[in-house]
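Before anything else, here's the structure in question.
All protein chains of the complex are present and in place, except for one that has been dropped.
Let's turn to chain A:
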Amino acid sequence: MLEITDIYASLAKREVLHGISLTAKAGQVLAICGPNGAGKSTLLKAALGEIPARGDVKLNGQSTAKAKASDLARQRAVLPQDTQVAFAFTVAEIVAMGQEAGDFAAEPGLIEAALAAVGLANHATRPFQTLSGGERQRSHLARALAQVWQPIGPQGPRWLFLDEPVASLDLGHQLQVMRLARAYADQGGGVVAVMHDLNLSAMFADRMAFIIDGRLAAEGTPAEVLTAPLLERAYGCKVAMNTAPQSGPWFLPQACDQA
């Protein structure tokens, strides 16, 4: 369980998060949605201890503020929104960094398996700088996967924190990555993903937290959260909503009207 309690955070002396409380359960995918600049990445960074924040964060019952970085690295892996690498490390070397950080350093074939899982089996030897944007994002995802390969460990469930995991991916790879996240949760791990794509979020997430202006505007199942008034408030336009029999709500941007 991930328990975020009453988080306040400021960036450049401006308060960006105004007291957000949120819980995520292992075995589920939590999607964090909201407009640009709402504070989604900031919430993730605050929950991960990357930026100073007021409030409390517990992972698997333990306060993360006092935990050692090396212990946390065995329990959670992070895919950042912005992924740069200095020096010409190969894709395999980057994934190996994830592997060495987690509990699976001795696992043979893990790098290959993680790369295959994100569709980069043939890219192991490529220097990172020669990859396309989507390939870069997926190689970092492979690194995160190699770090927390098994969804359940001795200290409880492991966690994947993903900031816009499908932002620069094509349709096929968006589905591949979302299925990976889904499978990870189905096997008992926890997944927290910042998402812009409401359709994918509705298809794959169990829970959704909707952030507007640094506050939690709504929380619940995608069907509960994704209501016409909320979307209009968030995005400033009317969204054509529909409901698919199996996968819940879906949206068509063509039908968006200027509000």
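Convention: contacts are C-beta pairs under 8 Å (C-beta built on N, C-alpha and C of every residue); 3 or more make two chains touch, one makes a residue touch a chain; residues count from 1.
In this section, contacts and distances are computed from a predicted model.
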(request) Look at the options "Iron ABC transporter permease", "Carbon-monoxide dehydrogenase small subunit", "FAD-dependent oxidoreductase" or "Tryptophan synthase beta chain" and return the one that UniProt uses as the protein name of the missing chain. (result) "Iron ABC transporter permease"
(message) Can you say which of A:3, A:56, A:112 or A:206 touches the chain missing from this structure?
(response) A:112
(request) Tell me which residue among A:85, A:116 or A:212 touches the hidden chain in the full complex. (result) A:85
(request) With the full complex in mind, choose from A:4, A:20, A:77 or A:194 the residue touching the hidden chain. (result) A:77
(message) Using the document's contact rule, name the residues of chain A that touch the chain not shown here.
(response) 45, 48-50, 69-74, 76-78, 80, 83-94, 96-98, 100-101, 108, 111-112, 124-126, 129, 147
